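Excluded from the complex is one protein chain; the other protein chains are retained at their positions.
Chains here go by letter, A and B, matching the order in which they are written, and residues are numbered from 1 within each.
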Amino acid sequence: MEFSAKQIADIIGGRVEGNPDAPLQTFDKIESAGPKALTFLSNPKYASFLYTSKAGAVLIAEDFVPTQPVEVTLIRVADPYAALAQLMRMVDELTRPRPCGVEQPSFVDESVTVPSDAYIGAFAYVGKGVKLGAGVQIHPQAYVGAGVTIGDGTVIYPGVKIYHGCKIGNRCVIHAGAVIGADGFGFAPMADGTYSKIPQLGYVEIDDDVEIGANTTIDRATMGRTHISRGTKLDNLIQIAHNVEVGANTVMASQVGVAGSAKIGSNCMIGGQVGIAGHITVGDKVNVGAQTGIPSSVPSDKTLMGYPAIDSSKWLRQCVYLNRLPDLFQRVSQIEKNINNK
Amino acid sequence: MEFSAKQIADIIGGRVEGNPDAPLQTFDKIESAGPKALTFLSNPKYASFLYTSKAGAVLIAEDFVPTQPVEVTLIRVADPYAALAQLMRMVDELTRPRPCGVEQPSFVDESVTVPSDAYIGAFAYVGKGVKLGAGVQIHPQAYVGAGVTIGDGTVIYPGVKIYHGCKIGNRCVIHAGAVIGADGFGFAPMADGTYSKIPQLGYVEIDDDVEIGANTTIDRATMGRTHISRGTKLDNLIQIAHNVEVGANTVMASQVGVAGSAKIGSNCMIGGQVGIAGHITVGDKVNVGAQTGIPSSVPSDKTLMGYPAIDSSKWLRQCVYLNRLPDLFQRVSQIEKNINNK
Partner (left out) sequence: MEFSAKQIADIIGGRVEGNPDAPLQTFDKIESAGPKALTFLSNPKYASFLYTSKAGAVLIAEDFVPTQPVEVTLIRVADPYAALAQLMRMVDELTRPRPCGVEQPSFVDESVTVPSDAYIGAFAYVGKGVKLGAGVQIHPQAYVGAGVTIGDGTVIYPGVKIYHGCKIGNRCVIHAGAVIGADGFGFAPMADGTYSKIPQLGYVEIDDDVEIGANTTIDRATMGRTHISRGTKLDNLIQIAHNVEVGANTVMASQVGVAGSAKIGSNCMIGGQVGIAGHITVGDKVNVGAQTGIPSSVPSDKTLMGYPAIDSSKWLRQCVYLNRLPDLFQRVSQIEKNINNK
């Protein structure tokens, strides 16, 4: 696909300064964009790249005033980043493979009705009693266990495994290798030191518009459900234990671990590698810095860091004091000397 | 399946207070159980839910004395949690899908004998010389490499990958996406800054009654074996490196990482996201708090926390002192002022 700078400007309601015929085939970052790439300047930190850019064209704010001569073609818009996102969504719509039909060989239980606009990839397994929504994509080598329901427009990428009885909403995206509904980690200690498995009879329920990253694991509940609410986004390699509840529009970065029966609120932002203890409650709009460990319940609207987690402002101060600790030891030694010398 | 409260009471040797015909179809937690759910009250923390519960029936201790009027049907038993676990195991026996036979298409090397009561799911791969025990379940899309042995009654869930030559015991459970026997991370640094791969010629041996969580990885040994002893339970997304040895009945929570050649004892409890260094020895009955980092060997019967790990009681004290650090700095400044003013 190729568009001219003028065509791009017309789509997003912008104005070309420079060559309106500049041919654009791809997107790239301003520091590396080549002659056929469209790029953007939004963060002033990157402004210096503008004057040497070899890009085909740069989306730039209407009120941006260059401080040096500009050779590259500009497309002036109100909000360069929003314009870029709009163009990216358009290109994505046009180019993302949108497979349809049932590839062979695949395994679809005879009890299952496959919607006419759905995709079942080769080597996918769709078990007894599975219910598939309109336009569902089940990519190759995915596994959908007995009795699972999958809502309209949801995309299950290659190799995802969904155990029996789980419920997936509409317009969800589950990336390759994610495992939904494996047994929760429940074992009762016996007197002889061995462990007896507690059956995990519950299921996982994922509401609409949830995205789940590659190789993330969400365990089925012991009883009842493990629940991910609408609009929540989970990155890769995250662990959600049995009976956890995550509220709406919460985002978790990669490698977060949430222990059993924890309740996490809505609109939280959880950094990478954070650990959250079991049986605690985290409120709404809680922000948590990367690698933080949360051992106990947290009210809404907090920002936490550290291990164990404390208010981020307090934690930052603690780090400063820690750096001055050798100095403090020396000061105390000096005081002791002074006192002894008196 | 539906049982009456009276039928449930008869199975577990309990006594109904309330409606003996209350129809029960499912289990749930006391705070969310609906009219057809059986629930239980064991932890006094949850007692307040009893008086407003909409459950079909509640398993409760014989000696529990309510402090308010109770409307819900009770089933009196000696130990509510044990009674619940007994019922859950019974239901699990009756309801868990117990597949049998060889689904097509699957790939079973001609050298392999499939026991008559085994299950081989569609798209499963069973390589040359594999030995399968009685009642083994190899679920769809699982991979069992050449020469692997799998003991009686072991369940290999969808998409598990077991590399050639590994040995899995009896009654093990390996959850979806786990990888057993990939190459250990062994590379020799060369003079020019590149790395030369050291072949990983060993294997993984997993003893009886081990459970391994979803997407956990256990690497094959450089030489000899990586070894998980009988009765040990590993949660999801755990990394066990080459030549590690884990003792019997040790439990590890999610996202633990154990580096190469570490030896971990029996009956340990390792919290989530813990890291254990290579070539060290951890004794028996060691408890380790979540996110702890263990850089060196640990004798038996210790309880550790922190990074680097120290005795948990010492670590908890350290946390208290850390919180008082700003105050200490102020006190020292005040002392200095006092001294200078004299």
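Going forward, a residue touches a chain if its C-beta (ideal position, glycine included) is under 8 Å from a C-beta of that chain, and two chains touch if they have at least 3 such contacts.
Please read these numbers as outputs of a predicted model, since none were measured by experiment.
Visitor: Check the options A:Gly159, A:Gly181, A:Gly260 or A:Pro308 and report the residue that touches the missing chain.
Guide: A:Gly159
Visitor: Which of B:Gly169, B:Gly275 or B:Gly289 touches the chain that is not shown?
Guide: Residue touching the chain left out of view: B:Gly275.
Visitor: Tell me, which residues in chain A touch the chain that this view leaves out?
Guide: 26-29, 32, 85, 88-89, 91-92, 95-97, 103, 105, 121-123, 139-141, 157-159, 173, 175-177, 209, 211, 213-215, 231, 233, 235-237, 248-249, 251, 253-255, 266-267, 272-273, 290-291, 307, 319, 322-323, 325-326, 328-329, 332, 335-336, 339
Visitor: Given the full complex, what residues of chain B touch the hidden partner chain?
Guide: 105, 107, 123, 125, 141, 143, 145-146, 159, 161, 163-164, 177, 179, 182-183, 185, 187-188, 193-199, 201, 215, 217, 219, 222-224, 237, 239, 241, 243, 255, 257, 259, 273, 275, 277, 293, 295, 307-308, 310, 317-318, 321-322, 324-325, 328, 331-332, 335, 338-339
In this text, only the chains that are shown with their structure count from here on.
Visitor: Take the average of all CA coordinates in chain A, do the same for chain B, and state the distance between these two points in whole angstrom.
Guide: 25
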